[in-house]
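Note that one protein chain of the assembly has been removed; the remaining protein chains are unaltered in position.
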Amino acid sequence: MLWYVARRLAGTVGLLVAVVVATFGLMHVAPGDVAQVLAGQSGDPQYLADLREQFSLDRSLGYQIGAYLLNVARGDLGFSVVQGQPVLDAIAGRLPATLLLAGTSLTIAWAGGVLLGVLAASRPGSRLDAGISIVSLVGYSIPVFWFGQLLVALLAVRLGWLPAGGMTSAGEQLGAFERVLDVARHLILPSVTLGTLLMALVIRTTRAAMLDVLGDDYVMAARGRGIREETVLLRHALRNALRPVITVITAELGVVLGVMVLVEAVFSWPGLGTLLLDSVLSRDTPTLVGLLLFSSFVVAAANLLGDLLYMWVDPRVRYT
Amino acid sequence: MALLEVHDLRTHFHTRRGVVRAVDGVSFSLERGSTLGLVGESGCGKTVTALSIAGLVPRPPARIVSGGALLDGRELTALSERELEDVRGPEIGMVFQDPMSSLNPTLTIGAQICETLRRHLDLSAREARRRAVELLEEVRLPDAAQRLGDHPHVLSGGMRQRVMIALAIACRPKLLIADEPSTALDVTIQAQILDLLDDLRRQHGMAMILITHDMGVVAEVADEVAVMYAGQIVERAQTVELFDHPEHPYTEALLGALPALEGQVRREDRLATIPGRPPDLADPPAACRFAPRCPYAGGDGCTEAIPPLREIRPGHLVRSQHPASERASQKARL
Partner (left out) sequence: MIVRVAAMARSRPRLLAGLVLLAIAGLAALAGALGGADPFRTSETLLTAPSLDHPFGTDQLGRDVLTRVLHGVGTSLRVALLSALAGTLVATALGLVAGYAGGLLDDLLLKLAEVLQVIPAFLLALVAAAAFGPSLLLLVVILAVIFFPRTFRLARGEAIGLRERDFVQAARAAGAGPLRILRRHILPGALTIIVVNASFQAGTAVLIETGLSFLGVGDRDAVSLGAMLADAQSYLAQAWWMSLFPGLLVSVTILGMNLLGDGLNELREVRTVMPGRGE
């Protein structure tokens, strides 16, 4: 079993190295040389020279890749003139806000999604099942930012129940507890918007996986022993249905990063998404590259996590 | 009063093709402690019969349209799902055909046995584990204590089937339904499993319904045999009586298709196969369902109506217009 973990770990590291190399390749191919990409908006010739030095751009290609890998490993993703700070710091600064939004949305999505998926599968063909399936299908088909817009238009603008955007209310001096509440109020609409989309995916996968598993022989055998239906569903069926569910749950970490831009744009949420948008519009290439690398790392880590979860859930995997 | 009384059971499936009458008028009774062999080829409805008794047929698309099963005087088809969950385990135990797929691959053996025990009996975790080991020893599983922590995929087919049997008898049911318990196993293991079942049955005074397509198995273990064809019982008698004096043409063919056992006189020089295939059970015609394959089928009662199940000798029922004894006397008259 340890062997399996070690293998997966090595695989992930290899993948990350490949991503870094690919990113380097992208920069190489883009107009201008790598130093210019890394310098971004800075026109300072001295800075360019320094960069060329740091990234060994006068040496052979292999050396350059190696130097870039080393720099990334050290945490040096370059300096963003637009942000006025090292790229890594800029990312780190915006990270908490995105983590908060992502974390809340994913929790809603995973918990609600698995629950509703199991519920729908427990009564296939019923009106409950049809209702849940339709809701999840629609949630999966509506652009997340339009959904957000609708919620804002209805709940914030028309009814005024919740704030229309931002993470905090401007210009107020609040105590610590009030600040938490304030952020919480601002968190509701964006996390519901994003959470609904993510939940739809989980519902679909869970329901399909459960229906598949519920046809298996051991489920009937368990019922044949008089095990209560709830127990059959949760303890017997769900455990075996978890494999594709884990796949989609970990995949959503990647989806979240991709979609975050759109959600943060609609709600003016000050996270990595808005940072990305700013970088795109201001041609802040070092930050762009940094964000690409960062999100790829997160996705790779999520996949690894998923594989480890498989092991925990399905004992047969441990022995491959 | 008989332990189990199945009366005119009819289970129909509503599919896209039409209504499939998988079980169409099955009746039999089972006394405490005795074994009934339910025989027939695949697709004849024997498994659906068993599942209908235990309330395990998926409804929808299946429906028990009429008839039922009385267990100790209690009508099983009238019970709610909740009530059935209390019956299965303590009163009815089931052994399924494929041991490879009938055990949950993600739970340990111990977890699955203890779950069953604690569900129906009031046991602590420790007591349940102890009982689980006892059960595994009863089914002659070596290294019983170690096995509790194993997952199913580590065990061989024969061992898994023993675990299944342990699970089935865990709560000492009155009725054990074994659906092709040895079919998926090696020939050498088959006999062991059948012996085990028979011993356990005798030890605990259980009644057993043994479902199989193999007449040889039935000859060894069953007290009474019911032969099923196309959703109906076509012959029923005590085992020895059936083997010595089979009446229904289908039963004769089944016995003729049996490889000769040691010491028996061979009926044919080659294995007789039965030509043709069972009928499509979606909207079957109101006629004898075996007629298309029957060598004796004649225009009279065979194609006009379904022959009734009649008692041709005390304790021997047959559903045919041309049972063997009547054919013999006809021939004699000619």
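By written order: A and B. Residues from 1 in each chain.
We take it that contacts are C-beta pairs under 8 Å (C-beta built on N, C-alpha and C of every residue); 3 or more make two chains touch, one makes a residue touch a chain.
Everything numeric here is computed off the predicted structure, so don't read it as measured data.
Trainee: Sort through B:4, B:20 or B:53 and give me the one touching the missing partner chain.
Mentor: B:20
Trainee: Any idea which of A:166, A:254 or A:270 touches the chain not displayed?
Mentor: Of these options, the touching residue for the absent chain is A:254.
Trainee: List every residue of chain A that touches the chain not included in the displayed model.
Mentor: Interface with the chain not displayed, on the chain A side: 15, 18-19, 22, 30, 137-138, 140-143, 145-146, 149-150, 152-153, 157, 215, 220, 254-255, 257-259, 261-262, 265-266, 276-277, 280-281, 283, 288, 291-292, 295-296, 299-300, 303.
Everything below uses one rule, namely that only the chains that are shown with their structure count from here on.
Trainee: Centre to centre, by mean C-alpha position, how many angstrom separate chain A and chain B?
Mentor: That gives a centre separation of 53 Å.
Trainee: Report the residues of chain B in contact with chain A in the complex, numbered from low to high.
Mentor: Chain B residues touching chain A: 54, 56, 60, 81, 84-90, 93-94, 96, 98, 101-107, 115-116, 119-120, 151, 153, 164, 167-168, 170.
Trainee: Which stretch or stretches of chain A touch chain B in the complex?
Mentor: 125, 216-218, 220-229, 231, 235-236, 239-240, 313-316, 319
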